[in-house]
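Yeah, one chain of the complex is gone here, protein chain that is, but the others are all in their spots.
All chains are identified by letter, namely A, B and C, in their written order; residue positions are counted from 1 within each chain.
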Amino acid sequence: MSEMWINMGPQHPMTHGLWNLRVRIDGETVLDVDPEMGYLHRGIEKISEDRHYNEVITLMDRTCYVAGLAWEHLYIIAAEKALRIQPPERADYLRMMCEEFQRIGSHLMWYAAFVQDIGLMSPFLYGMRDRDLVLDLFQSYTGARMTYEYMRVGGVRNDLPPGFTDQARKVLDWLVPRFKEYDQLCLGSDIFHKRCDHLGVLSASDCIRHGVTGPMLRSAGVKRDLRKNRPYSLYKEVDFDVAVADGADVTARYLVRMEEMRQSVRILRQVVDWLDAHPGPVMAETVPRWMGAPYAPVGREGYLLKRQYPKGVGFSSIEEPHGEAQAYVVNEGGEHPYRVKFRSPVFANLSAARTYLVGYHVADIPPIMGSVDVCVGECDR
Amino acid sequence: MQPADLERALAPKLGAGLIGVEPFEGMAGRVRFHREAALDLFRTVREDLGFAHLSMVGGIDWVTHREVFYVVWSDDANQYLVLSTDLPAEDAHVESASGVWPSANWHERETWEMVDVTFDHHPDLRHLLVPDGYVFHPLLRSFKLHEPEELEVKSRHV
Amino acid sequence: MSNVTLYSVSYLLSDTVLRAIGSVLPRPLSAWITNADLITGIAVLVFGALLLAASMLNTIVLIWWERKLLGRFMDRRGAMHVGYAGLLQNFADGFKLFRKTTVQPRDADSLGFYTGPTAYMVTSMILFGILPISSGWNSGVLPLSLLLALAVFSFAPLFIFVSAWSSNNKYSLMGGMRSAAQMIAYEVPLLLAVVAVVIVAGSFDLTTIVYEQQNYWFWGPLVVALVVFFAGMLAEMERIPFDLPEAEAELVEGWNTEYGGMLFAFFMLADYLRALVGSILVVLLFLGGWTLPTWVPAALTSFPLAGIVWFMVKTYIVFGVFVWIRASLPRVRTDQLLRVGWNRMIPLSLLSVFLAALLVTVKCLPVFGCVPSLGV
Partner (left out) sequence: MAGRAAVPFVEIEALRVKEFIPAAKEALTALIAEQGQARLIRPVFNWAGRNSLFPLHWGLACCAIEFAAGFGARWDAERFGVVPRSSPRQCDLMIVNGTVTWKVAHKLITLYEQMPEPKWVIAMGNCATGGGPFRTAYSVVPGVDKLVPVDVYIAGCPPRPEAMLDGILRLEQLIRERKE
């Protein structure tokens, strides 16, 4: 067979979203790839300029639909820096809990999608089943399964319902043995190792050259986790390890994500214990009522207090489940942010696609792209 | 690393190209420079100061002028740094950073199509997020979103 | 029971009906219609129709069985709202596909596009006429029925490739190429494993092979051959872990990407027909066909149609193992698959042939008959 271009996408089982991977192949060997993005470009940065600070949170959930709370957290940190507001401690712990549960949820979703890419059918169902338990927890205090709108500038919307922490512990106790089962299903199989070892190798120097972060960078042996390196929120209060592997291949990424879920469970146990012991306010005192109101007031009168805030630029970066996300919020004193710019980890990870795809087989593309964990929503924004 | 340290390290290499280094919350500082010194600055920041990782490139339309900012981090110093330059709105172009940091490639494509800033010597300046042939630059302040009510009225007439 | 066969039933049917018609017709016509040749011909047609109906019904039940079993493996329930426990689900699918428009892509080769699936379906159905299901349900003594079955079985890559090529889709083409390569690679160990069985049984006739297993089932002495045959069948049936031609993750739906409507239904049916045939062959060659060990109480083996019932039970259990594998293993890559095929499977199958020859030469086969756990 001579060389030819094939389009893997936008409707293709490999993509797990809406993007197009153009692949030049010779027989079954990949010669060149060209990711074509933008099929889900919804102009979130532009719409944010037209929205009030708290209204942007609505968009954040939809930016990355598998890690909505992490993106809320990202935006909130930047917005609070831009507006010079300090949230209460309990709110910070609640946000941390949200982010860690979201990390587990996102990684379970990744697991479900990834195993399908290598042809394992039933673990998809297992992953979705266990993810639903995490979503149930979210639902019990935010009211939604996926789009939460839980965090607010200056705190969080509401406190936990009674009995939540016990339920959370129950879910954590259920999850830990499940991780072992997942490992047995994947790592216990020789075929898995045959498929995934030494596949999609992206060395540490290549990662840094191409701006690749998150589990992909850590799978190459670089111990960089913003929660540890530059602790935001209250991550310096909790005790956990950074998951690292040194294969830089698909298996290593699998191991890193699995270990991250275990570490998240470890963090969550500490956070939940803290939340039990320390009741308190979840919204900063200095924030005017409209900022923390569960529903935006009707009409624009409520927004008049904006003038109290000085101009400023807020920058935040957090360790999102997919990697290192950054937000750059410019506050020009108006009721809307002047400019919001997000850095999506998936965007950078995908831009390096040529480096880790060329030279492998067509059949290797799904596992490699699965191990990258593509979330098109946050990539295209 | 403090803004003063940065200024001391950068000033001899860049000379007049460096406007100054401002403090920035949560970062090593914010380096403001003239676009003529862009490539020198990138090289110095990457090779001499060790900021090997470019996180993002973004553009802001300040109506009178446009700003392009680069966020870079260094693993050794465990620090972020913002590089920013102001470009005149009618002639917004700056040297591409993708020769120094390959990761700038897509970010610059996005900035080009969103804020209409041309990056000279960019290897592959195509549309990334909006369809090919799209003539608008959505993140300019002059580009207005339509109001929902407006659209409602329109569709009712259609 | 043993003298009532499927053919005798259909002969009786055709004989009765034709004679009844002949008795009311005027003289010259009645003589012509009760002619022995015509009765035989009609009997053969009835026989074929019965086989066809049985195979179709079996296939559809097999799909249901797979869906339910797969659902249970995946912690869910599978089809359950259409008919009792979802039994009518596949009929609904079939009727729906029958009604759908068949879209022929603009640049497709019309001859291959329609011939491919039809021929694939037909060759898969021929197999059913060859395989004996019980002492009564067979097409008589065919001295080389095993060889015929395997020969027909190996037509498939040709038709798959024809339909993949003619649908003018890159994914189909890649799927077709993979399919051809894979089936040809696994044909060889499959045949060698069968040779081991033939050496032990001393016959190419499937019925004889089953009767040779009266004392001991062949999976005991020929366990290596069974493993090779099973793996080869997995590859021939294109099921996980060897379902590369239809690998959903990279080749959208594999070689049937461009097929919809009835032609797609043909592919689905033929795939499951082949899966059924594969399971039947495993039962026939290694698990004693319709016979049961002698320690089984006579009440369980003497009721009417006991042979067919037990044969089907065995077949469905074997197919259940295929489904189990599908639910728990990842897919391998083409080059790995071919390497395993040529480098591992062929030596193993040669070994099994050697072992079979050794067993026959040193005359230690009856030993297996004395060990209760190995059959009888």
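Heads up, the rule we're going with is that a residue touches a chain if its C-beta (ideal position, glycine included) is under 8 Å from a C-beta of that chain, and two chains touch if they have at least 3 such contacts.
No experiment lies behind these values; they were computed from the predicted model shown.
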{"item": "Partner chains on view for the chain not depicted", "value": "A, B, C"}
{"item": "Per the touch definition above, residue among C:22, C:94, C:293 or C:320 touching the missing chain", "value": "C:94"}
{"item": "Contact residue for the chain not shown (choose from A:43, A:154 or A:337)", "value": "A:43"}
{"item": "Residue, one of A:21, A:66, A:85 or A:185, that touches the chain absent here", "value": "A:66"}
{"item": "Interface with the undisplayed chain - residues on chain B", "value": "130-131, 136, 138, 143, 145-148, 151, 155"}
{"item": "Hidden partner interface residues of chain C, rising order", "value": "67, 71, 74-82, 86, 88-89, 91-96, 98-103, 248, 252-253, 256-261, 264"}
{"item": "Positions on chain A where the hidden chain makes contact", "value": "10-13, 15-18, 38-44, 46-47, 50, 58-59, 62, 65-66, 109, 112, 124-126, 128-129, 131-132, 145-147, 376-377"}
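Here is the rule we use: only the chains that are shown with their structure count from here on.
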{"item": "Far-end chain from chain C, centres as C-alpha averages", "value": "B"}
{"item": "Chain B and chain C: spacing of chain centres that average the CA atoms, whole Å", "value": "64"}
{"item": "Chain A-chain C separation of Cα centroids, rounded to whole Å", "value": "48"}
{"item": "Of all residues in chain A, the ones touching two or more other chains", "value": "none"}
{"item": "Residue numbers on chain C that touch chain A, as the complex places them", "value": "70, 73-76, 170-171, 174, 177, 240-241, 243-244, 247-252, 326-336"}
{"item": "Of all residues in chain A, those that touch chain B in their complex", "value": "37-38, 41, 43, 45-47, 49-50, 81, 208-213, 222, 224, 229-230, 313-317, 324, 326, 328, 330, 338-339, 341, 343, 347-348, 350-352, 380-381"}
{"item": "Chain A residues touching chain C - in the complex, by the definition given at the top", "value": "1, 4, 6, 8, 12-14, 28, 115-122, 124-126, 129, 185-186, 189, 191-192, 194-195, 361-367"}
